[in-house]
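A single protein chain has been omitted from the complex, and every remaining protein chain is retained in its original position.
Just so it is clear, A, B, C and D label the chains in written order, and each chain counts residues from 1 on its own.
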Amino acid sequence: MIRSMHLVEGRELRTGLSRDEFREVIANGQGLLWVDIYQEPREAVEPMLREVFGFHPLAIEDALDEAHVPKVDDWGSYLYVVLHAVLNSTLQDGKELQTDEIDIFAGSRYIVTFQDYPIPAVDRVWNVVQRDHRVLDRGAGHLLYRIIEETESDYLTLLDSIDDTLSRIEDEIFANPEPTLLSEVFSLKRVLLRIRRGIAPQREVINKLARGDFQQFSPEDRMYFRDVYDHLVRLNDILESLRDLVGSALEIYLSVVSNRLNDVLKTLTIITTLFMPLSFIVGFFGMNFFQATDLFASWTGRISFVVVLSAVGATPILMYTWMRRRAWV
Amino acid sequence: MIRSMHLVEGRELRTGLSRDEFREVIANGQGLLWVDIYQEPREAVEPMLREVFGFHPLAIEDALDEAHVPKVDDWGSYLYVVLHAVLNSTLQDGKELQTDEIDIFAGSRYIVTFQDYPIPAVDRVWNVVQRDHRVLDRGAGHLLYRIIEETESDYLTLLDSIDDTLSRIEDEIFANPEPTLLSEVFSLKRVLLRIRRGIAPQREVINKLARGDFQQFSPEDRMYFRDVYDHLVRLNDILESLRDLVGSALEIYLSVVSNRLNDVLKTLTIITTLFMPLSFIVGFFGMNFFQATDLFASWTGRISFVVVLSAVGATPILMYTWMRRRAWV
Amino acid sequence: MIRSMHLVEGRELRTGLSRDEFREVIANGQGLLWVDIYQEPREAVEPMLREVFGFHPLAIEDALDEAHVPKVDDWGSYLYVVLHAVLNSTLQDGKELQTDEIDIFAGSRYIVTFQDYPIPAVDRVWNVVQRDHRVLDRGAGHLLYRIIEETESDYLTLLDSIDDTLSRIEDEIFANPEPTLLSEVFSLKRVLLRIRRGIAPQREVINKLARGDFQQFSPEDRMYFRDVYDHLVRLNDILESLRDLVGSALEIYLSVVSNRLNDVLKTLTIITTLFMPLSFIVGFFGMNFFQATDLFASWTGRISFVVVLSAVGATPILMYTWMRRRAWV
Amino acid sequence: MIRSMHLVEGRELRTGLSRDEFREVIANGQGLLWVDIYQEPREAVEPMLREVFGFHPLAIEDALDEAHVPKVDDWGSYLYVVLHAVLNSTLQDGKELQTDEIDIFAGSRYIVTFQDYPIPAVDRVWNVVQRDHRVLDRGAGHLLYRIIEETESDYLTLLDSIDDTLSRIEDEIFANPEPTLLSEVFSLKRVLLRIRRGIAPQREVINKLARGDFQQFSPEDRMYFRDVYDHLVRLNDILESLRDLVGSALEIYLSVVSNRLNDVLKTLTIITTLFMPLSFIVGFFGMNFFQATDLFASWTGRISFVVVLSAVGATPILMYTWMRRRAWV
Partner (left out) sequence: MIRSMHLVEGRELRTGLSRDEFREVIANGQGLLWVDIYQEPREAVEPMLREVFGFHPLAIEDALDEAHVPKVDDWGSYLYVVLHAVLNSTLQDGKELQTDEIDIFAGSRYIVTFQDYPIPAVDRVWNVVQRDHRVLDRGAGHLLYRIIEETESDYLTLLDSIDDTLSRIEDEIFANPEPTLLSEVFSLKRVLLRIRRGIAPQREVINKLARGDFQQFSPEDRMYFRDVYDHLVRLNDILESLRDLVGSALEIYLSVVSNRLNDVLKTLTIITTLFMPLSFIVGFFGMNFFQATDLFASWTGRISFVVVLSAVGATPILMYTWMRRRAWV
């Protein structure tokens, strides 16, 4: 889909512009135009970007083709910015992390955003802008800032949800170290690796925008980018802590398992240590060197047989109950 | 609460100034004004910061809204400094680490400090200043230095207390590796991660102040900031050592557990190795290939039965005593 | 083999040029010449490179002799570029990673590529160029870019295939931790180490080309090199993630093994705990202190003997079936 | 104690100068004065440093108060240098590492050294200088170099002694992995952490002196500082290797323990595997389904009873001897 909005200060917001109107706006140079493209076939988008906006073939190819590291390229009259955004900002119920690339062409009078799937962050900004036109009045730099900030805030939500999940897993490991918890930990580790691959270069992109490497934005815009940059630094810190904690979760797992093992083997040793000597003693007097006496005939009478049978029947039940209580079975 | 003090050199200290007096002092430009705000509703603070002091909306938003990485922003006539401070400087009795953000606006003639909760460090400086006015006479830079130094010194106390806790835990692990010690170690690890997230950027902030990036402070002030910077470098070193030692504590735990396990299993093996062959031998002569003889009738007499019963009764008691002594049970 | 192609814009492509024609083209300075050398004896190549092209002895020696780290040397009128390429871009069916060095001499009017074995990437570019002459029209820099890009894209395929292999191994470890999986993991680790040794300096080479350290290439070429550089940064990120995941695979292995061990030992302990007391009890009443009574004669009749024999025969079969189900045997 | 020496070239060495003489020498500006202060109450030192030498209050506070990271501050007419020195340069017989801070004020005509405890390195230089006055003739820079070099050389001795200790521990672990060895390893780890916290900034201090950041010293002096810097780089390398080897010692411990465990459990399994089936067989024929025959009456005669009793008595002794030989008991 291609959707667009155009605002000249003081006038009314126009939406759903045609290509000719795009061309006119770019030539004319008044107001701010935002074109948002998603789930559109390549053949439809490529000619528009090339002919209507006149972007460089390499930039268009980058946008249409292939997954890229986040980056910003200065093509003179416009910037080409690649960001990674998350499509789902929590991982509850075993959902996989889904990320998508946002390609943004930012000229002084227009912003063109291009996504494969509709990204929630972009959508939210689109809706805000429709309700509050003043965002457009503050220029392309400010709109770019809004989109980037919204994108990063989804990462923050995601990391917070991962942090909660990790805390829960840690508690469960201390309570009962199941292998399924391990596999959850390792899939979180993979997720964090993927996020880091997106966040680290993203930070560099925002840093460039904040440092004022590009003439396209005003000092006021730069201040806002610096603010986003601060968020990204924090995001990165949290990410590193989480990676550290994933490592801790594994260490906790291994040490809790090793504790349990110790417990189990202590029991085994105690039982063996108690009963092996006893078995030897009673075995000794079971040898046929000795003739059975009738001194203790009552010990092998009916009553004692019933008692023995009961003991034989009760021992497994008692043991099972005891092991249940220690959470072994 | 909003509390304030104002000192013009040579005159008496005024406290509890009204908003109009703030305005007057800022316009007038004489003496040093310190306004300290905490536990105040957002709606009350925001207009004052904006209208009376004329701070930039972005800086005010940063201060009121959201947890930030420590940073310093130069807004021309004033600096905006974000620091992290600890509310409790020891973790005894299982207390959690509580940190809060201090937002400081430092102009040449005023310091505005803003906290969510009353931070002990700020409170201490407030009390010192009331007793000893000369601190105010030395200017805004010096007051800022005092606040920062007090804040950092709480971190030092905290790290020292963590170091003590770790030493205690290590000793306890060597004595008796309990899973609860492990969970203490891991919670210390989380605490250190949080402190590092505060300290590392804090160091960068002080470095900027010490390097003289800002015109607002005199060379004399910079010397003091350099001193705090040295403390922070040391703090960071201690922090890294502690992180290292937390790792060691875990290694100690695992190796002590593995030692104990070894001990337990050695006992198991010794007992089994001793009694299994014996049981086989006595079992062999218990087979019904052999007819019982009456050669050793006395061995199965009353006395020996009593001895056997005693042995059967005593063995568990002896074993239990022995295992007690080895701290197994 | 030595193969060559020469294109002057607007004219037809010439292939299979003689040495004299090489000399002529270099002197003449028109069009673009590509000479590709592989599996050629050292004695045949060395004089041609020295006399016909006039390369520096040190550069020729580097090319002919010995494995090198990827690098780029500026020899004034030409660049000497060393790259590493992969000969097989998947490791399926236990194939070993095979890499080869490409030595490229890039003058303004010619490209000389030298390989020990025919490298698939170079071959693909050769075929593309034969079908589409325009690549040659864009100059030596562009041709160099095409060769490098094709080389890097093989690395990407390789890393993707390693990623798949790792995922498969992880799943198999969770299902059944076999030592052969471990040895697969460690051989992947060796492969990744080798790839890193090639990729890291390669990135530096492309960075130099992209930064415009060399006068030989136009700004347009540099843009393309920057694009390849972005790919290499991504490659490196993936590589680091994979190294991380290889470490995870080992951790998974160890923790799954330790889980199984726990399981096995729990069973051992349960069985021992159940049967040791029982064995003691029945042993106690097997002592010859007691004379056998004829109260329970029926218990040792024919029927019960058959039952006992069946039990003795059935127990191993049942146990074996049960252990099979738990995947122990 | 406060001790002092003063040498004007060509004249005789004066020792034990009074405060007035200090003042005179500083004003006069001839020769080189060395004042060494240790174990002196704060109240006595502070006024002297402030009034006689005129040092900055912040520098004096740093020197008197509180443990600091090694650093060098340029106060114009003098440098303030903080170094860490070791009081004991070996750790034999379980001695703890003791370090102390040396504070050095280095003017062009005087050196003031301040320590809490008499540091051996400073003492050694003091004695050398008394024997060989030429050291003083070469100026304050050279004297500073001598003090620093002597300090560093104690670190080298210390690290060498730690290296020896580690080798010994490694050998003992291979021979017999005792938990006390582990605790030795971990205390070495703590020592290395402490040394690193002193060495790393020390290196930076010497680097600044060697780079010629300070006007107070001649190029000749700088050459000597560069020499010390080289030593410190080596010291640091050794330190890092030792930290690595401490990690190895732990790995050795864990793997030797795990080897032993394996050994122990193999024995357990072998014994169990051998005797459990045998016990079953002999148990089978002990059942009362079978009437005892008199076919093998001789097997249960006197002689065999003695043999059995002997076997029962000898087995534990043999087993114990065998386990002794394998170093289990």
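Basically, a residue touches a chain if its C-beta (ideal position, glycine included) is under 8 Å from a C-beta of that chain, and two chains touch if they have at least 3 such contacts.
For clarity, every value in this text was computed on a predicted model and none was experimentally measured.
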Neighbouring displayed chains - absent chain, whole complex: A, B, C, D
Listed residues D:N176, D:S241 or D:T321, member touching the removed chain: D:S241
Sole contact to the chain not displayed, among D:F22, D:Y110 or D:Y224: D:Y224
Residues from subunit D at the interface with the omitted partner, ascending: 170, 174, 223-224, 226-227, 230, 233-234, 237-238, 241, 244-245, 248, 251-252, 254-256, 258-259, 261-262, 265-266, 268-270, 272-274, 276-293, 295-296
Touching residues on subunit A - with respect to the absent chain: 286, 292, 300, 305, 308, 312
Missing-partner contacts on subunit C, residue numbers: 58, 62, 67-69, 71, 73, 177, 179, 182-183, 186, 189-190, 193-194, 197, 200-201, 250, 253-254, 257-258, 260-261, 264-265, 267-268, 271-272, 274-276, 278-279, 282-283, 285-288, 290-297, 299-302, 304-305, 308, 311-312, 315-316, 319, 323, 328-329
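The rule is simple: only the chains that are shown with their structure count from here on.
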Other chains in touch with both subunit A and subunit C: B, D
Interface residue overlap between copies subunit B and subunit D, same or different (over half shared): different
Matching chain pair for A-B (criterion: over half of the contact pairs shared, by residue number), options B-C, A-D or A-C: A-C
Label of the chain whose CA centroid is most distant from the centroid of subunit B: C
Rotation in the CA alignment of subunit A with subunit D, degrees, nearest 5: 145
Whole-Å separation of chain centres (CA-atom averages), subunit C against subunit D: 44
Gap in Å, rounded to a whole number, between the CA centres of subunit D and subunit B: 27
Shared-contact residues (touching 2 or more other chains) in subunit C: 284, 286-289, 292
Pairwise touch network: line, ring, star, complete, or other: complete
